[in-house]
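A single protein chain has been omitted from the complex, and every remaining protein chain is retained in its original position.
Labels run A and B following the written order; every chain starts at residue 1.
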Amino acid sequence: MIPVSFEYAKPSTVDDAVRALTDGGDDAKVLAGGQSLIPMLRLRMAVPTLLVDLGGLGELRGVRDDGDALVVGAMTRHADLLRDPLVRDHAPLLAQATETVADRQVRHLGTIGGSLSHADPAGDLPSVAIALDVSFEVVGPGGWRTIPAADFFVDFLTTSLGDGELLAALRVPKQDGWGTHYEKFSRVAQAWAIVGVAAAVRRENGMIAGARVALTNMGSRPVRARAVEEALVGASATVDAVSSAAGRAAEGADPPTDVWASAAYRSHLATVLTRRAVAAAGGIHAS
Amino acid sequence: MRLDHSFTVPVDVDEAWRVLLDVPRVAPCMPGAALTEFDGEAFTGTVKVKVGPIVLTYTGKGRFVERDDAAHRVVIEASGRDTRAAGTASATVTAVLVPDGDRTRVEVATDLVVTGRPAQFGRGMLADVGGRLVGQFADCLASEIAAPVPDAPQPVVPDSLPDPAEPSEPAPAEATSTPSADGIETTPAAIQPAATAVSPAAVLRPVEPEREVEPIDLLKLSAGTRTARYAGLVGLAAVAAVATWFVIRALRG
Partner (left out) sequence: MTTVQERPAGEVGAARKRKEDARLITGRTMWTENITLPGMLHLAILRSPMAHARVTRVDTSAALREPGVVTAFSGRDVADTQGSLPCAWPVTEDMVHPDHPPLAVDEVRHAGEAVAVVVARDRASAVDALASIEVDYEPLPVVLDMEEALAEDARLVHADKGTNKAYTWVFDSGEAGTGQAVDAAFAGAEVVIKRRYIQQRLIPAFMEPRSVVVDPTGDQHTIWSATQIPHILRVMVALVTGMPEHKVRVVAPDVGGGFGGKLQVTAEELIAFMAAQRVGKPVKYTETRSDSLLSAHHGRDQIQDLELAARRDGTVLGLRVNLLANMGAYLGIVTPGVPLLGAFMYNAIYKFPAYRFVCTGVYTNTTTTDAYRGAGRPEATYAIERLMDELAAELDLDPVEIRRRNWIGHDEFPFDTVAGLTYDSGNYEAATDKALALFGYEELRAEQASRRASGDPVQLGIGVSTYTEMCGLAPSRVLGALRYAAGGWETASVRVLPTGKVEVVTGTSPHGQGHETAWSQIVADRLGVPFEDIEVLHGDTRTSHKGLDTYGSRSLAVGGIALVNACTKVIDKARPVAAHLLECDVSDLEFADGAFRVRGAPSDAAGKTIADCAFAVFAAHDMPDGVEPSVDADATYDPGNFSFPHGTHLCATEVDTETGRVTIRSYVAVDDVGRVINPLIVEGQVHGGVAQGIAQALFEEAVYDSEGNLLTGTFIDYTVPSAVDLPDIVSDRNETPAPDHPLGAKGVGEAGTIASTPAVINAIVDALRPYGVRDIRMPATPERVWQALQGGARS
């Protein structure tokens, strides 16, 4: 279908983008990669009066090393991100999860910032962001601020970005010393996850010294599986310990029932996939 | 789809019934809705729902099917259609107050039917969001009923300048800041002088303060509960619309 007509702006600086977005008011929308927004426009479920295309902001593209973290520009496309050597070396979980996003065509147009700002709890990257404690660098009419991942996702398609604010970059802590894995379960290859699990595990002396686990599509926003993490940390790195901890994956989650799956099945899947994700992340297998 | 909610308030049934029908106190529980016309029997109004990039605007009408003061029971039917032909929403809401010693149980049953694109393109999440909306309404209602009842109407102070082109519903000043269940507040807009424009709708009813109606925004609703999906938005709209008509009708009654 054809979208309702709208104004279009393609600013060349971040300041201009913020200004355009602020001036555009409530019905202005950011176009980052367009892979979720444009289908909604075409279905006429979204009817913005202004689209602010960030495609001209080269400064928001790319990955750089910033000591103990990587800084990833919000307009970095999925296809570029998953090939980036810094990301592969220091945040392989992000690369692995990005590789599962939709299909090749989408990955060549979609951006990490667009994907995160869309805040679809069925998206793969929000759960990775909260698992890795990514910081969101945000710029708006009031200047720059940093939002921790845990505070960024508020609800279904809803973030804590304020009026006129846009996501500029992500500060991804390096995962050196951690093993990571993203386990995705979907109906068909290019579909959203029915459930996904992002896991990062750090081992020391046969014990699990650190664990971060986050779930995709198990609530109205990405869910950190705290009960699993607590059960894992300090446990011995064994299959039994992982299985036992993973059994608590659905605690505190409130998964949806939809045309793809029931809440009960999602809760079950979460435990199986968490076990697999944690085992893969920690290299913990039956001997 | 049937949605059931009930809650208990620490007042007796007559008091609860009186508060329930005290529109100035109950109306703010309904974000996003605006009354455009009321002729004493039928109502028309609009509801704007906005979640992320998704916007739906329903125009609708409703009527009182039943109001039974003795049984403390009201039934409202309402229906609306999206202004961009995305679909329709309709609901029958039945609210009953049941005495429970010196307390009162409020039972709200909603039959909700949503059609068209929001239902079609949703991921089957209608029940979750519809339930959440009714729950939101119920929570708000509960807190209103439980609160002390003022003896006289508050001073008439609208919280924003009404747009002459968009008539809006009456609302009292005290409604400008409404705690929701989890403490997130709707933000009152700047206080403005009393109504400076007369809309066609306004002449149909007593002159009352007017309030610019904000779209329902998930950010301002309780977070961390069930996931809202596209389809749910319509449920939200329908329930909000129904509830709006409910309180307005109650005011007239």
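As a convention for this text, a contact is a pair of C-beta atoms (placed from the backbone, for glycine too) under 8 Å apart; a residue touches a chain by one contact, two chains touch by 3 or more.
This structure is a prediction, so every number in the text was calculated from the model and none was measured.
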item	value
Footprint left on subunit B by the chain that the document does not show	1, 81, 83-88, 90, 113-117, 119-124, 126
On subunit A, residues whose C-beta touches the chain left out of the figure	1-2, 4-5, 39, 42-43, 103, 185, 187-192, 194, 259-262, 265, 268-269, 272-273
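The working rule: only the chains that are shown with their structure count from here on.
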item	value
Gap in Å, rounded to a whole number, between the CA centres of subunit B and subunit A	35
Parts of subunit B lying in touch with subunit A, wherever the complex brings them together	50-56, 84, 86, 117-118, 121-125, 127-128, 217-219, 221, 223-230
Interface residues, subunit A side, partner subunit B - complex	4, 26-27, 29, 36-37, 40-41, 43-48, 118-119, 121-122, 154-158, 160, 219-221, 254-260
